[in-house]
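Note that one protein chain is taken out, while the other chains of the complex remain in position.
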Amino acid sequence: MKSVIEYFRGIFNGIKSLLVGMTVTGGYFFRPGTTLTQQYPDNRDTLVMFERFKGEVVMPHNEKNEHKCTGCGICEINCPNGSIEVIPATEVTEEGKKKRIIDKHIYHLGMCTFCGLCVKTCPSQALAFSQEFEHAVFDRTKLTKVLNQPGSKLMKGVE
Amino acid sequence: MTNQALILFFLVGLIFVGVVILFSGLVAPRSTSPQKFDPYECGIPTKGTTWLQFNVGYYLFAILFLIFDAEIVFLFPWAVVMREVGMVAFIEISVFILILGLGLAYAWKKHALTWE
Amino acid sequence: MEKSQLYAAIAAAVPEAATAEGKQFVELTVAPEKLKSVMGRLRDESNLSFDILVCLTGMDYGTDLGVVYHLRSYAFNHMAVVKTRISDRENPAVDSVCSIWPGAEYHEREVYDLLGIRFNDHPDLRRIFLDSTWGYPLRKDYKDDVNIVSK
Amino acid sequence: MEVKEKMGRLENEEYIINMGPQHPSTHGVLRLVVALKGEIVQRVEPHIGYIHRGIEKMCENLTYQQIIHLTDRMDYLSAHINNEAVCLTVEKALEIEVPERVKYIRTIMSELTRIQSHQLFWATFGMDLGGLTCFFYGLRDREKILDIFEESCGGRMIVSYNTPGGLMNDIHPNFQNRVKEFLKYFRGVIHEYDDLLTGNVIFQERSKGMGVMTKEEAIAWGLTGPTGRASGFSCDIRKHNPYSAYDKVTFREILYTEGDVFHRYLARMEEMRESMNIIDQLIDNIPEGPFTAKMKPVIKLPEGEYFQSVETARGELGVYIVSDGNKNPYRVKFRSPNFVNLAPLNLMARGSKIADLVAIGGSLDLIIPDIDR
Partner (left out) sequence: MEFSIYDFSSFTAWIDQSLRAAMSPGMAVAIEMLIIGVAILIFYAIVGLFLVYAERKVCALMQNRMGPNRVGPGGIFQTIADLVKLLFVELVPIKNADKILFSLAPYIVIIASFMAMGALPFAKGLHAIDLNIGVFYLMAVSSMGVVGVLLAGWASNNKYSLIGAMRIGAQIVSYEISVGMSLVTIVVLAGTMQLSEIVQAQQYGWFIFRGHIPALIAFVIFIVASTAETNRGPFDLAEAESELTAGFHTEYSGIRFAFFFLAEYINMFIVAAIATTVFFGGWMPFNVYGWEGFNKVMNFIPPFIWFLGKTGALIFLIMWFKWTFPRLRIDQLLTLEWKYFLPINIINVLIMALIVLLGWHW
């Protein structure tokens, strides 16, 4: 007799648990306003990433096309993957001294793991992360970027 | 009319599938890559034959199925005429079902209903 | 149990091992041939009862190869490190501890795979990550010009 | 010879099926060679190494700061805890006391990481058992934690937030509010998890009594994390060897004795609640102070060996660093919980059905990159 009671209790509890589950899914079905999906390509204009988002490494330039990179190469040393190459050049200053500047600051986005060591260790805060996250390109060579803009100069006062 | 309609639906289904597959066969591309024709097994070549003797645990269920499916075949005509025959029909079918029910209980008791 | 007490207890239990009160844990150095009996006692001794093999690390000390065992006790929550060194680089072998801790099976396969140390009496000693064409990449003298680019 | 050996093991009249590397239920590129008899699993043989990257070898050529970002990529769901493990080891070696603020933040972050990992576990476990809706609910809630991470760390999964001596940067001013908001939200929806799966009769039937590991077996195999604790193996590093701020909080170690799939699942469910309690105790008390200790730019560990375990979402992660005094470690070994937890799969799954194999595999919550490293 006991097993018969158990049998029917099992059926009852089973059906009850199933109905409880159905209230959850049904609840969402009848409240379509709760959907959270972002309509990504449509909301591109209004989509704001967090300010610390590590999109890609950039070298901010001011309006006079000046950057802060002295070409010291600390970022290159600290990068664990070798995704940064600093090609230095020398420049003769007004006083006639030779000074190390950058020719090209090459950044391989394809190798970058976004660890942030380059940005953190840069002594003159020349590097930063941008919020750009659409990295897809059709050609892998396009992932190699030169961060200093053509014709840019070192900002005054940065050593 | 009814028999023709049965054949009709059979034919409609046949033609529908046939025509669509034919059309798809005409327009769809055809590849020659031999890997593509391998049966899927998570990217690993299949080991051994697929059509091996396969141990299925439900032959007992199949036998029980035969019994109870036959029972249903008997139940349907009984259900139709039950009202006319009256209480006698009920008692008769109760005896019939009881016998089969005892069979089920026996199978249950003997653990024939657990998959192995 | 304090570390010094543990040290004394271990030294008493396994006199054949060189025991040292290390920086972090009590450290034992055992010869490969005595390893299994030492390990067995470390687990079974009631005041030690190292019943958990936390970590099993293969080492390349440059000249020698070695295996490092981190042991922990469930009852006492103390740890000890057992080390063994094998001087034979060509054909290194050490006794397997799978019969003591079944969990060692995968660890030992990993060490065999990456350092080439064979474990005697291992139930299923095969390479675990790499295929047979590879060398033993965690050895210091491993050279792989194709896959390892050093800066 | 190797290949022949393998062939010999497999070539008999059993029905051999490959599950993986391209299979929906192996959560990555794990390959299980399953020998079947009908639907019954006779033997399971995991084949791993499909994404072996040699992280331990790579570490030998990198500095201690650079190692951190590799550990993210082992157990990518416990990324923050992995970072912390390396940092704690390095700090212990250097005998640095990190600021209290860092300890608190690390603990909160670790617990958030644990919650999001268990959410994903719930999501994928539900999917393994055929309840596809679970997947979306789990990911929906996980997204909120990832947003918190992104705001403070800049990364969502791969946070790289720790650095030896402290953190990469301070928490975002919004951090506390967002965490509290999340806790409030999640406490409100976690009952859905129970309604949808835990209480479900089909789920219970499928998971109870499956893949049982006894306490003795769990200890012998070294199973840790919720997997071990479901068997009654009290192995919570946070409790027994507290690190960071875990000695300042009170929490319950979730222990069961059954050791089956259902209780592994239940252990994770309860751990989420316990993690929320831990965060509750810490979130309002984050002390002011610097977010990193004073560190030299080049870290050289004194010669010696250092071992530190932390409790990731899946179990005990041990970091063993051998230093010869250089700026690069001599040898780094990660004792990854998944690698150990995978080992007894054959023992657990033998004699069950294919569907149970999937459930057992799911209940171990394996992260394949952590196994392969």
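Lettered A, B, C and D in written order, each chain numbered from 1.
Throughout what follows, a contact is a pair of C-beta atoms (placed from the backbone, for glycine too) under 8 Å apart; a residue touches a chain by one contact, two chains touch by 3 or more.
Because the structure is a prediction, the values reported are computed rather than measured.
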Which displayed chains the unshown chain touches: A, B, D
Residue touching the undisplayed chain, where the options are A:11, A:89 or A:128: A:11
For subunit D, the residues touching the chain missing from this view: 15, 17, 19, 23-25, 36, 38-39, 126-137, 140, 196-197, 200, 202-203, 205-206, 353-358
On subunit B, residues whose C-beta touches the chain left out of the figure: 1-2, 4-6, 8-14, 16-18, 20-21, 23-25, 27-31, 34, 36-42, 46, 50-51, 54, 56-58, 61-62, 64-65, 68-69, 72, 75-76, 79-80, 82-83, 86-87, 89-90, 93-94, 97, 100-101, 104, 108, 113-115
Subunit A, residues in touch with the chain not shown (by the definition above): 11, 18, 21-22, 24-26, 28-29, 32, 34-37, 39
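Basically, only the chains that are shown with their structure count from here on.
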Whole-Å gap between the CA centroids of subunit C and subunit D: 24
Averaged-CA centre spacing for the pair subunit D and subunit B, given as whole angstrom: 45
Multi-chain contact sites of subunit C, meaning residues that touch two or more partners: 151
Sites on subunit B at which at least two other chains make contact: none
Topology of the chain contact graph, where touching chains are joined (line, ring, star, complete, other): star
Pairs of chains, among all present, that meet the touch criterion: A-D, B-D, C-D
Residue ranges of subunit D touching subunit B (in the complex, touch as defined): 10-11, 13, 15-23, 31, 37-40
Subunit D residues within the subunit A interface of the complex: 62-63, 65-66, 68-70, 73, 133, 140, 143, 147, 150-155, 158, 160, 163, 168-169, 172, 192, 195-197, 199-202, 204, 297
Contact set on subunit D toward subunit C in their complex: 1-3, 5-6, 48-49, 52, 54, 56-57, 61, 92, 219-223, 233-235, 240-241, 304-307, 309, 316, 318, 320, 322, 331, 333, 335, 339-340, 342-344, 372
